[in-house]
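Removed: one protein chain of the complex. Kept in place: all other protein chains.
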Amino acid sequence: MKPARFDYHSPTSVDEALALLQQHANDVRLLAGGQSLVPMMNFRLVAPGVVVDLNRIPELAYITDRGNVVHIGAMTRQRAAEFSPIIGEKVPLLREAIKLVGHLPTRSRGTIGGSIAHADPSAEIPMVFQALEGEAVARGPRGERTIKAEEFFRDALTTSLAPDEMLVEVRLPAMPPGAGFAVEEFARRHGDFAIAAIAAVVVRDGARCCKARLATAGISSCPVRLRAAEQVLEAEGLGESAVARAAEVAADAVEPLADHNASAEFRRHLTRVLTGRALLSAVARAA
Amino acid sequence: MAQLVDVHLKVNGKPYVGQCEPRKLLADFLREDLGLTGTHVGCEHGICGACTILFNGEAARSCIMLAVQASGAELVTIEGLAKNGKLHPLQQAFHENHGLQCGFCTPGMLMAALDFLRVNPSPSEEEVREGISSVLCRCTGYRDIVRSVMAAAAAMRSETTREPAK
Partner (left out) sequence: MTQEKTQARQPFVGRPLPRREDRRLLTGRGQYIADLVLPGMLHAVFVRSQVPHACIRAVDLSRAASAPGVVYVLSGLDLLKLLPPVSDTQLSLPRKWTATVQHQFHNPQQPLLAHDKVRHVGEAIAVIVAESRYAAEDAAELVEVDLEPLPPVVDAERALAADSPLLHDRFRTNLIGEFAIGKGNMEAALAAAPRRLKRRFYHHRYMASPMECRGVVGLHDARTDTITIWSSTQVVHWVRREAAMVLRLPEARIRCVALDVGGGFGIKGHVYPEDLLIPFVARAVGAPVRWIEDRHEHLMCSCHSRDQIHDVEVGFDDDGRILAFRDEFIFDCGAWNPIGAGIAYNTAVHLPGPYKLDTFSVRSRIASTNKVPNAPYRGAGRPEATFATERMMDLVAREVGRDPAEVRRLNMIKPEEMPYHVQLPYRDGEPIVYDSGNYLGGLEKALAALGGVEAFRERQRKARAEGRHLGLGIGTYVEGTGVGPFESATVRIDPSGKIYVASGACPQGQGMETIFAQMVADAWSVDPDDVIIALADTSAISTGFGTIASRSTVTVSAAIHHASEPLREKVFAVAANMLECAASDLELRQGSVGIVGVPGAAVSLAQVAQAARPGWDHSRPDGVDAGLESTYYFVPPTVTWAYATHAAIVDVDVALGRIKIEKYVIAHDCGVVVNPMLVEGQIIGGAAQGLGGALLEELTYDAEGQLLSASFMDYMLPTASDIPDFHLVHQHSPSPLNPLGVKGVGEGGAIAPPVVIANAVSDALSPYKVEFNATPIKPEQIVRAAGLVTAREP
């Protein structure tokens, strides 16, 4: 299974990449980590006439601690994020989720920005992006703009990025110190895409819940926030019955996919179970 | 006229220069253009791990990389593990613990294990199982691979402690 022929460019700056994006409009693909794109090209499921390789743009790979927000260059390798002290300290939910993303060798190449821009419904990193209320920085011929996580994902493999825009940075607000967090995933094998996954972050104040954030992967065509469930916790606290009710509400709220991996009912059931388990873990870890 | 790209890279410490279509996969480039057939192709969609090599020191799947992406990089393949005819502790451990049968996944397994042990030099058996789950083996059922990696880890740890402090 060999890819079809294409013209190859490896720009060394974002501006150069954007120019190529514009020039080749409908027949171009951006190559980031390649862990999703190249297999599709090998199958000839996609056959772009032009491939723009982003791997020689050093300005796109960085992890910067800006106090309340962590700025991650789009081409930052998942592996770098996994072992980054900044990530570990400021947004440990991301590190937790990254361990579920494929395997170490795929994380050597796969990128944070690539995963978010590709927007596979079963991917874990977009789920974290949602849960932490991140922002995407997009750059295009009209300049730069930020897109909130909740506005970023439109449908499976479809984002708000315009065809002539590229994702250059992902911003994640730092998690409050002492926040409890957990990721619960259901997959057939370790490292597989999620059939269903829940990311949970809770901030407690005694028995009260100041803040709860819940996001999904694999359950619907996009990663979604489970706002109704969050509200249950913020209203009722973090006790067992509140958690159980939040899990029920979460299960009611989702629009689950049906495919050969799982029926819609099963995904709905998984939503309930995984939300419950993620919350119990997160609460136990919350200071 | 098909576009051709230049590829300058180092493999196992030796510099190579090649030219190929940009669509040529790194695994094919290593095997065909450089004659290094030790790296095997099992699936060509980045799942089986047989094609795993070290790319600038990190394990990566060469079947889903383009050869041109390796230009300027340093690679280590299975051919570079043994030094001067002496087997690497991983190779030695696989031999002593029957960590291979048909040998097809073995190069990828060894490179993945090498990277894994650099990141986690003192793993538990569970951690080894998880660490090598990036490479599929159809012959061994994994038990003897896990034993091999555990044995190699121990051997490599004792080699390191024997080295004089820098």
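As written, the chain order gives the labels A and B, with residue 1 at the start of each chain.
The criterion applied here is as follows: a residue touches a chain if its C-beta (ideal position, glycine included) is under 8 Å from a C-beta of that chain, and two chains touch if they have at least 3 such contacts.
Since this is a predicted model, take the numbers as computed values, not measurements.
Taking the complete complex into account, the chain left out of view touches A, B. Listed residues B:E44, B:E58 or B:D115: the one in touch with the omitted chain is B:E44. For chain A, the residues touching the absent chain in the complete assembly are 1-2, 4-5, 43-44, 186, 188-192, 256, 258, 260, 262-266, 268-270, 273.
By the touch definition given at the top, chain B reaches the unshown chain through residues 21, 23-24, 28, 31, 35-45, 47-48, 50, 77-79, 81-82, 87, 91, 94-96, 98, 100-107, 110, 125, 128-130, 132-134, 136-146.
In the analysis below, only the chains that are shown with their structure count from here on.
In the complex of the two chains, the chain B residues touching chain A come out as 2-3, 5, 21-23, 25, 28, 44-46, 49, 52, 55, 58-61, 63-66, 68-69, 112, 115-116, 119, 130-131, 133-134. Residues of chain A that touch chain B in their complex: 1-8, 10, 31, 34-35, 38-39, 41-43, 51, 53, 55, 79, 102-106, 108-109, 189-191.
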